[in-house]
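This report concerns only the one structure given below.
A protein chain is absent from this complex, but the other protein chains hold their places.
Letters A, B and C mark the chains as written, and numbering starts fresh at 1 in each.
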Amino acid sequence: MKSFLQYLGIEPERYQLAWISGSEGQKFADIMTHVVAEVKKVGPNRKLREEHE
Amino acid sequence: MPDLDRHTNPLVPTMVKVVKIIEETPDVKTFYVTTDEGIPFKVMPGQLAMVSQLPVGEGMFSVSWQAEDHLQFAIKRVGLLTEALHEIEPGQTLGIRGPYGNGFPVDECKGKDMLFIGGGIGLAPLRSFIKYCFAHREDYGKITILYGARSYADLCFKKELFEEWPQVPNCEVFVTIDNPEEGWDGHVGFVPAYLEEINPSPQGTIAVTCGPPIMIKFVLQALEKMGFTDDQVITTLEMRMKCGIGKCGRCNIGSEFICLDGPVFTLAQLKKLPPEW
Amino acid sequence: MSDYTAKAREIAKKLLQDGTVAMVLGWEKGDEPFVSAPAVIRDAADVDRLVVDEYCIHDLATLLPDYRDRSEKIAIFAKGCDSRGIVRLIQDRVMPRDRLYIIGINCPGMKDPNEFIRAASGLSKAKPADKAVKCLYCQYPNPVLYDEVIGEIQQPGEDKRFAEVDKIESMSADERYEFFIKEFSRCIRCYACRNACVACNCRTCIFDETKPQWVGRSTDPVNNILYQIVRSMHVAGRCVECGECERACPVGIPLMLFNRKLIKDVDKFFGPYQAGISLEDDAVPPLSRYRVDDPDEFM
Partner (left out) sequence: MKVLPADKIREALNILAGEAEVYAPLVRGDVSGYIKWTDGPGDELALDILNTYMPPKHIVMPQTENMYKFIATGKDAQVTEIVTAEGPRIIFGIRGCDLQALHALDLAFLTRGYEDEFYKARRQDLAVIARACYQPGPACFCESMGVDRLNPEADVVIHVLGEQGLAWEPKTPKGKDITAKLQGILVDKEVALPQAADMKVKVDITGLSEKLAGMFEHPVWDELSSRCMNCGVCTYVCPTCYCFDIQVHNRGEAGNRFRCWDSCMYKEYTQMAGGHNPREFKKERFRQRFLHKLQYFNERYGANLCIGCGRCIIMCPNEVNILEIINKLKEVQVDA
């Protein structure tokens, strides 16, 4: 999926997937922080948004 | 720019408020809707209206009664829209457009004995006609109501069914449920079979039926066996509808549109149409 | 291919006459020499309608799901690509192997009747090609599964299937996005790509599902592309590269660019894997089975 979205021109930073168990609170926090930081780097998304008037 | 309050565009809803909600059965609720200026439009028994919950969707429902100051819809929870409708509370604004369809031939039935045969939520459209007959009691002869549902809990309009309607002069009410259950000492069995037991006379009688397709099918057979002619039998059909005004295409049976030319047909009319219902 | 038709009629006649099958899925001629069209033959007396020529491009396996809830035995003609589609249907439990009598066709490549019809119609000035687009990169001209086979064994051409995918991959992200949005802006959402697909065999398609509705029905580039993302992901690992989706598309969207990208990725992450070439247990599509060592990269 990631590779496919990238192929469509979507920045890979925007789609991340990780396995986190219910007991891994810290891992969840770390990954979320990481995702937010990565997405901030690429800026607001303009692609695949419904410009439906 | 069209006037939003008084637009005449048949595809754009008018806003109405839900003033009361009654729980009829575990999956049927009756909604009372109205506007500050009274009912949004007048409907004849058997006519339809498109009810929408913005933003969920729109669905066509039979108006189960037009009271003086509000319209009633008895709605069964079956899909996405009806599930959403079952979640709302009084005070909710809904969209409504209509009235659509032909409605029951109330004038043609004047002077006749009336036999109403309903199953499940199929009583909702019949109810508008039944109550119309009661409101114009002198215009109609003997009124017989036969109604069935899967269980006692699934019977709609219980208060009317058991308390009010049996009190109406020259009116008989028969109720049945599909399977025996504790506390129920009434009739048990399917509607078509019960109909044959009651064996009403076709003499000067109009039979009106509405219910699940399979019930309608067997009721029609039973009526035919009892000697009802095709002109004496009226039923209402349902189809998926989107526009309500005979344009969008899907609700046709042959060259007739259910939303416009129906939903009420006599069996004689139906037999001229392709058997696609 | 001149002798294929006679052989096909002979086989079909025998199968119908001795009661091996109740019907034959083949092709018959239309009203133009360049039209061969799918045909269902139930009577041995009608086998002379059958033809197998260079215009028999349609994947007849696409029609098999119509008969899934019945029990009669069906004879079906299958080129290399079609036979892979049949493997798919058997693996997907749409059609049991023993209800099929597969008459394989070793296929030298087909011409696309639609290209000819369009050229002849006066609606297009494009010249029809000698070989249909979907046949250009064929690696399986000979059926992978059959009860009987017609014709000489064919040699596949050089494997250049991913050349165009590689070209897209070498573009920048924005260029890729612009390219696809432009292509999909002309999609009319007729769902021909879905219906022409042998891997699209769900009883209720996600796009027909209304509770809830997953993809918007409005026709705009974004909803169109979302539709195609869902569709192609759905057949990822199950696409047999028959190219029918792209052929069926009335507005010429290069849909195989999506399918081949996913084929390439599935092969890279889970492979080596080719969909629909074997009925063995380990030939089940990678995304239809679970293994502890499945890679995360595809997610």
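By definition in this document, a contact is a pair of C-beta atoms (placed from the backbone, for glycine too) under 8 Å apart; a residue touches a chain by one contact, two chains touch by 3 or more.
Values in this document were obtained by computation on a predicted structure and should not be read as measured data.
K.L.:
Based on the whole complex, identify which of B:111, B:169, B:183 or B:249 touches the chain you can't see.
P.N.:
The missing chain is touched by B:249.
K.L.:
Quick one: say which of C:114, C:228 or C:259 touches the chain that got left out.
P.N.:
Looking across C:114, C:228 or C:259, the contact with the absent chain belongs to C:114.
K.L.:
For chain B, which residues lie in contact with the unshown chain of the complex?
P.N.:
Its contact residues with the unshown chain are 1-2, 4, 7-13, 15, 53-59, 76, 78-82, 88-89, 91-95, 213, 238-240, 242-243, 245-250, 252-255, 260, 274-277.
K.L.:
Could you please point out the chain C residues that touch the chain left off the display?
P.N.:
Those residues of chain C that touch the unshown chain are 30-32, 35-40, 58, 62-63, 66, 113-114, 117-118, 120-125, 186, 188-192, 194-196, 204-205, 207-211, 213, 216-220, 244, 247-248, 250-252.
In this text, only the chains that are shown with their structure count from here on.
K.L.:
Express in whole angstrom the distance between the two chain centres, defined as the mean CA positions of chain A and chain C.
P.N.:
Distance between chain centres: 34 Å.
K.L.:
Just how far, in Å, is the C-alpha centre of chain B from the one of chain A?
P.N.:
Their C-alpha centroids are separated by 51 Å.
K.L.:
Give the list of chain C residues in touch with chain A in this complex.
P.N.:
168-169, 173-180, 216, 218, 220, 222-223, 225-226, 229, 232-233, 261-262, 265, 296-299
K.L.:
Sort out for me which residues of chain C touch chain B in the complex.
P.N.:
210-212
K.L.:
Which of the residues in chain A end up touching chain C in this complex?
P.N.:
1-4, 6-11, 17, 19, 47-52
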